[in-house]
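Left out: one protein chain. Kept in place: all the others.
Chain IDs A and B follow the sequence of writing; residue 1 opens each chain.
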Amino acid sequence: MKRNTFWSWFWLAVGVLYFILPLIATFLFSLRAKKGVLSFLAYEHVINDPSFWESFLFSLVVAVFTILVSLLLVVPTAYWIRLRLPQLRTMIEFVTMLPFVIPAIVLVFGIIRVYSGAPFHLTSTFIGTDSLLVAAYAVLALPYMFRAVDSGLGAIDIRSLTEAAQSLGANWFTILFRVIFPNLRVAILSGAFLTLATVIGEFTIASFLVGIHAFGPYMSLIGQNKTYEASSLTIISFGLTWAFMGLLQFITRGRAESLAGAH
Amino acid sequence: MAKESPVQVPDKIQDKQSLADSPVFLEINNVTKIFGSAVAVQDFKLQVRKGEFVSFLGSSGCGKTTTLRMIAGFELPTSGTVMLDGEDITYQSPNQRNVGMVFQSYALFPNMTVGQNIGFGLQVRKISKTEIKQKVDEMLSLIHLEQHIDKYPYQLSGGQQQRVALARALAIQPRVLLLDEPLSALDAKIRVELRLEIRRIQQQTGITTVYVTHDQEEALSLADRIVVMSQGHVEQVGTPSEIYNHPTTEFVASFIGQLNLLPVENVDLKNGACTLGGQMVRFDHSEPRPVGETPRLAIRPEEFQFGQAEGHNVLKGRVENVMFLGAVVRLRINVRGALLSADLFNERAMSLPRVGDVVMVNFPAHACWLM
Partner (left out) sequence: MSSKPDSKPVENKRDAPQARSALSVWRDWLGVAPFILFAILFILLPSLSLLFGSFQDSKGNFTFQNFMDLFTPDIMGAYWVTIRISLVTALGGGLLGFMMAYGVTVGGLPRWVRSGLSTFSGVASNFAGVPLAFAFIFTLGRVGMVTLLLKSLGVDLYDKGFSLYSFWGLSFTYMYFQFPLMVLTITPALDGLRREWREAAENLGATNTEYWLKVALPILTPSILGTMILLFGNAFGAYATALSLTGGFINLITILIGSQIKGDVLHNPGLGYALAMGMVIVMAVMMTIYYFLRRRSERWLKQ
């Protein structure tokens, strides 16, 4: 049956326009750092700024730690509730939905209140605040990580794999790391990329815990003082997000639920 | 299991005479459907009488569902016409044809209760609420699910859902009822129960029905006539016993039931005789049949009996395999290189031959034919 696709194309065009115009505008602006001539000067300034690299690398390292911590928390838990403790599923799923109920600003508020004073005093040391940062991000990433890993586990028959491994003499540690984790590659990678994309540009929590050491607050600071560099940073940030999501899409071959982000 | 002489088996309880008097109601004339470069249906011709139950039988990809969908209007023929009650409906849109369709996956609307599903077609026709209620109740008692009227599809079993789907299709009093492999998604036991239900309802309402299936047993037990299809072509159209006992093509002969095809020599068509493994065999030569390059003797496994019998063909061979299948014992017998399957009804006191035994089996001449 031939369908009239006019309206479909129309709405698509609206959406595409909405999506592209800000990017074009920013990109064009970023080329105008040098008076009267189109150049990549703004990009040069950014790349030559040591604070750019410091903050970017800082956020990258924090992201990596966040991914590791989340995986170490989520994978065994998801595995256990499938295999041994299915009665806990509702409670665990409830916990993974909590980050939706507690916005980032509220979370950081609470974390500061608890951990800056006695008895933790975590905010007075770098390692303390950095750890809090990782913990906070792990909370934010929880829903997505859990969902990705849980559906990944759902797709493989973990009972049989576990029993086979046990009959061959493996202990739990071995089973987790040499049998379960490797079979969850796609799920883990998709959760990881999502976390990466979320953490690198994150502003809310970073601004209160570590300030301009992180990439998000760094961008904000640049934006207040140097407009051209701000525009080139925006494009760079967009390019990074695109790269991560592109890799994510490549890995998951387009399972849509794993792509949704939130802010 | 062997018969002494060919017995006329009455096909259905339905009076054959009354069907024959029925006018032709659904006509499919030289319908062809081509998808891109693939021919799904080639030159399909069929006339269905009013009140008749016709089954399209074949394996996947043979074109039976495509043909059904063309009757329903979900596909348009590349060429040919479909006539219903004298009206050319070939290009009519599906929502105007008033044919009822039952899908393999039930396709009940998940957001509506049983009652609402059944009443949907009536609601669309803007029939009054009281009349709808009446009809829905009527349908529910037809399928014996009165107490489920307010349930949602997910609360019902597969068999129940399919009955609701049937009621929903019948509620609009369609001119033709189309069923697309309605029982394939159900458990074996439910399948048998439900197909009897379907037939009972069809006979009660007298509605012209086309039933698509790949299951021979369903087709043979339900239909007044069967259309055997293969790769887009109609192989044979006939009553169940015609299809089974007088298959006109090799495909039909081997597709339906089990069939032995044994190589023979020295074929004498005029007198209906040939040799099989050096032994003489007489066959049914009453009907003119096209015989292939290498003539083979066709005979169903159930036609064999142990030992010799007056006037029957006899074959001597060595037992190669004995399979106890419960009601039936299947023997594989080697007759000078030709392997034949013989099915014998199980008898409690029977002593089965063993592998390696030499046995004799007999069968009447009219039970076999040349292909």
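We take it that contacts are C-beta pairs under 8 Å (C-beta built on N, C-alpha and C of every residue); 3 or more make two chains touch, one makes a residue touch a chain.
The shown structure was predicted, so the numbers you read here are calculated from the model rather than taken from an experiment.
From the set A:Ala33, A:Leu189, A:Val210 or A:Leu248, the residue in touch with the chain omitted from the display is A:Leu248, counting the whole complex.
Residue B:Asn95 is the one among B:Ser37, B:Ser60 or B:Asn95 that touches the chain missing from this view.
Seen from subunit A, the chain kept out of the figure touches residues 3, 5, 7-9, 11-12, 14-16, 18-19, 21-26, 28-29, 72-74, 76-77, 79-88, 92, 95, 97-114, 135-136, 138-139, 154, 157-159, 172, 194, 197-198, 201-204, 208, 216, 219-220, 223, 230-231, 233-234, 237-238, 241-242, 244-246, 248-249, 254, 256-257, 259-263. In the full complex, the hidden chain is touched by subunit B at residues 72-74, 93-96, 98-101, 103, 105, 107-112, 120-121, 123-125, 152-154, 158, 165, 168-169, 172, 184-188, 191, 215.
Just so it is clear, only the chains that are shown with their structure count from here on.
Taking each chain's centre as the average of its CA atoms, subunit A and subunit B sit 58 Å apart.
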